[in-house]
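Could you have a look at this structure, given as structure tokens, before my questions?
Missing here: one protein chain of the complex. Every other protein chain is in place.
When the chains are written out, they are named A, B, C and D in that same order, and each has its own residue count from 1.
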Amino acid sequence: MILAVAPASPADAWLERAPLLLRDALTGWLPDALRPWVSALLSIAVILGVFGLLFAYMTLAERKLLGRMQNRPGPNRTGPFGLLQPFADAIKALTKEDIVPRAADRVLHFLAPVVLVALSLLGLAVIPFGRNLVAVELEAAVLYFFAAGAATELSIFMAGWASRNKYSLLAAMRALAQLISYEVPLLLSVVPVVVVAGSLSTTGIVAAQGGWAAGIWPHWHALTPWGFSAFAVFMIAALAESNRSPFDLPEAESELIAGHLTEYSGFKYALFFMAEYLGMAALSAMAVTLFLGGWQAPLGLLEFVPSYAWFGVKLLLLLLGFIWIRATFPRLRIDQLTRLSWKFLVPLALVNLLNGGFWAATADWSGPAAAVRWLVSALLVVVPFVALARSLAAGYGPRTYRYAPS
Amino acid sequence: MSPLHLCLALSAALFCTGLVAVLIRGNAILVLLGVELMLNAANLNFLAFWRFGPGGGEAGLVFVLFSIAVAAAEAAVGMALVIAVHRHLRSIRIADANRLKG
Amino acid sequence: MLGKGLLQGLAVTAKNLVGSYHDPARYVTQEYPEVPPKLPEAYRNFPFLVSETADDPMGTLRCVACQICEKECPPQCIYIEKSKDKKPDATGKPQIYPAVFAIDTAVCMSCQICVEVCPFDAIKMDQEFAIAATDRFGGLLLNREQLAKPNAYYHQIHPTEAAEVDARLAAERRAAEEKARLAAAAKAAPKAAAPASAAMSPTRTAPAPTAAVPPPAPPPSSP
Amino acid sequence: MMLPDPAATGLARVRKIEGDALGLRTPAFAPTEGAGDLLEVSLGPHHPSTHGVFRMDVVLDGERIVRLKPVFGYLHRNHEKLGEATSYLGSMPYTDRLDYLNSMTNNWAYALAVEKLAGIPVTERAEYVRVVLAELSRLLNHTCLAGFLMQDCGCSGTPLMYAFREREKILDLFESLSGSRMMCNVQRFGGCRVDPSAEWLAATRRLVDGYGAFLDEFEALLSGNEIVMARTQGVGRLPAALAVNAGITGPMLRASGVGHDLRKVDGYGVYPRFNFRVPIGRDGDVYDRYMVRMLEMRESIAILDQALRDLPGGPILDPKAKQRGLRPKAGEAYGRIEGPKGEIGFFLVSDGTGNPTRYRVRAPSFVNLTVLEDLCLGHTVADAVIILGSIDIVLGEVDR
Partner (left out) sequence: MTTLLAVLALICLAPAVAAVLVRNLIHSALLFVLAWLGLAAFYLALGAEFVAFAQALVYVGGVSMVALFAVLLTRPGRTDLLPPPSAARAVGGLAAVSLVASMLASSLFWSRLPSMEPTAPIPLRRLGELLAGPYLVAVLLVGLILTVALIGGLLLAAPRRPAEGADA
């Protein structure tokens, strides 16, 4: 990888280049033929390490924050501030008895969590974590990401079906319905980004979001009307895809008693847990890449902070959003879940496709025309949103109550 | 064996496998999946000739994309049909659906 | 509508998240083993037997084995056997005492009816709640040695109530002494001041005839 | 009639129910013609949303409930037979264990029955204290119910923890008064066992003053939440006619639009002296049942305000009132009050001895549970869970 040699550019900062320098130091002595392989292995190891640790501390952060939002401390016994809790959990999961029901389909029961974790990791390969920090540079990276993620619900189905438990079977059905419903808005919300950025590669999309309008307003997609709408649809669909509350129907604790996880214990259960967080992290990372400017700093002044740190901050903020939502909302019902997708998200994403097309076609409007462009785009978001939300909420609403005559 | 031969051989094998599914297994869902496999075999041929053929085979690549899209549509309609037939006849064996009139 | 309710909900959880760092009303966990709970004076758990002194708990039990609590206990977890002999009680009056007094705390439901019906203030509610035993039957069946706690302990856990009880008992004792003194003065020669309870059957199977007659109801305890 | 529309539920009515002369019950449903095979699932007895050891034997068509059989009795403890073998006083602590969230109102209903049977007058102060305790208990119960219901709805514990935070405060009050958080055993025939001190009353006053703010926050979290409304509105509709005929009482009946509240109807205790309203719902669905309870809590706060203000002095318990060895003359009495869950009543028959010859509890949880199948048919598993949650049962009372 060749670094830009413009002196004093943020790309030259020592911290910015530290990961690459480290890689070169580690692989520099190798013969040229081996170097790409070793550096690929290195990036795999780094991704596994960083996201493994992220998973571990996400579980802790989730429990801590949920606790704080519920007026309690969360885990605080293992190590200072409970910081060793993830490792205690891991030891517990590893040493627990692994129970497989007699009637279960043993092979699928075993394969499901393994496949799920493997698939959740695949998507991370194409995320640019910082300037020049991407494990695999692909032309069709976005398509690859979604192709890799497409099979995650398949393994949830495998888990549910292989357990031979009625709750798990219901969970399997729910997982399939959920996947079929939410894959569509997820992909549709990405299309306008591809149209506007003119690229299917993640690095290209991040590059397209560089720079600032008037020096302060970043060119991030989420900061345009169409982009914000697409971002919202993407995040809602991502919540559903990663089976997070309020869309955690397959593992609905209060209904299906953990659904597809009912018959899992010990390490396999931990793998599912891991896959949930990795999937969440992967989708959030994709959202950062597509909508939040990837590793770009929000202000020119702040470019001295290395790009991967910006990426990390944005990723963590999105993950915090996942936790916050989980702490607040109840769960939807399966028919409401599919209705939300087909009658709200998909039409919104379709209109947004037009919006993105409009934005791309009017890229050269400037001056007062730019204001018109923003206004039209904003209208194309607000009007369908209000109309669709109203029709979605038809029949529901706050009520007023009477009192019995005494 | 040249790569082209290998591709064509795989394509032929996949096609035959799909054909076995269609002809021998009486289950409607398996029949549909078998048809999908046969379509895939055809796609593989297009790709093989695009890659190893006498140049200018861009049309082959594009055609594969269309083929995949149509296959998706076929699967959706096919499965809907299977469900409809099952609802009607309580069976998804092809042999049971032998009347035009419900 | 239009998501306003959802945002409102998010605001509430955010407020609680922030509040948990500075507002004690929004951080309510008591970390139990480190921070022991503050028990109110009225708190009750299982009964114990009050003895006058800590040195000789078995000798100074207030219980006279009248068996009222045994009869009134709703889940019937009290088992009493009367003594064959008598021992002087706190007032010096010879009294029957419980040869066996056992409470099965696995059965006891901490209702404190035994405390209410006891005419002698001999059984009170304990506040010891961290109780554990390694076996389910023997370990939870407490005998009178395990049940006996000195009056000082009673003062420690229920100060107000204990003070009232002591005042009452002291008054009764004074009255009894006064009476004994008068009786002694009246007829010094015959020593026939044997209490009526001597006539009580010492065996457990035959219920004491006097037990059916309600003694004066104890004044309601107040916290 | 507000039966679920068969077309809307995708299921067809197939038969009228035997012995349903009024045609009020929800008809059994047949699965859609040619749909998939039925799946019989046993929800419970070990299920996080059955609120104890309760079992719902459901037959599902996809996720829709075609049949539902409530199975209970796992927690049967012979309560009524024990009552016949126990003295009048001895049964009092057992009543704590019926609806173990509301021992205060259970105690009161039982005390009322015995007072009626034996003709024992209640002291003025005790009447007020009883109202204070009962309304605190109502706050506690409804708060918990809202928390549990939202937990069933799929919240990750947040409403439940907030509800429990407030519940703890009430339990602390109960504990400092009676010595026990849940098994209070505080009522006696003719009054109360304990007399609230001035500090206790001040603490209660503080709690009551702050409760409105808690309810505001709780409702901001939930009542206007679109997901909550979507989940609960139109789900588990109980028509007023069916509610009345099934003997439903309490907030559940009032949510169906029937303004029946024993505090108004019987005017027991000193309730007629207080100024409060009885909120009623219109649709009788889960949302109405939730909201009616929220509104009832506001009225409870008003009652508590007045009761604490007007609390008279005097003895809490008539020293002449006999507790131990009570032998009411032969006869029968039924004492009922408006418990948080509905009409809780005790029917006692005396033959002049120390124990009642007949001891019977009218448990609101149990009676309200009888319409469960009617409410659930045609809905999904997820709905059944919140419908059960909105009925507000405590298995200790259902199974007795």
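Just a few scattered comments:
The criterion applied here is as follows: contacts are C-beta pairs under 8 Å (C-beta built on N, C-alpha and C of every residue); 3 or more make two chains touch, one makes a residue touch a chain.
Quick caveat, the model's predicted, so the values are computed rather than measured.
Residue-wise, the contact with the chain that is not shown comes from A:I180, picked out of A:A56, A:L84 or A:I180. In the complete complex, the residue from A:F129, A:Y144 or A:F228 that touches the missing chain is A:Y144.
Looking at chain A, the residues touching the absent chain are 108, 138-140, 143-144, 146-148, 150-151, 153-154, 157-158, 161, 166, 169, 172-173, 176-177, 179-180, 183, 200-201.
Although one chain is hidden here, its contacts on chain B can still be listed: residues 1-10, 12-21, 23-27, 29-30, 32-34, 36-37, 40, 43-44, 47-48, 50-55, 57-58, 61-62, 64-66, 68-77, 79-84, 86-87, 92.
Basically, only the chains that are shown with their structure count from here on.
Taking each chain's centre as the mean of its CA atoms, B is the chain most distant from chain D.
Centre-to-centre, using mean CA coordinates, chain B is 84 Å away from chain C.
With each centre defined as the average position of its C-alpha atoms, the distance from chain A to chain B rounds to 34 Å.
In chain B, no residue reaches two or more other chains under the touch definition.
The set of chain D residues touching two or more other chains comprises 158, 162, 165, 221, 223-229.
Contacts from chain D toward chain A in the complex involve residues 39, 41, 47-49, 60, 62-63, 150-158, 161-162, 165, 221, 223-231, 233-234, 254, 259-261, 264, 277-282, 287-288, 291-292, 295, 380-383, 385.
Residues of chain C touching chain D in their complex: 1, 3-6, 8-9, 11-13, 15-16, 28, 40-44, 68, 72-74, 109-113, 116-117, 125, 212, 214, 217, 219-223.
Across the complex, chain C is touched by residues 65, 68-73, 324-325, 327-329, 385-386, 389-390, 393, 397-398 of chain A.
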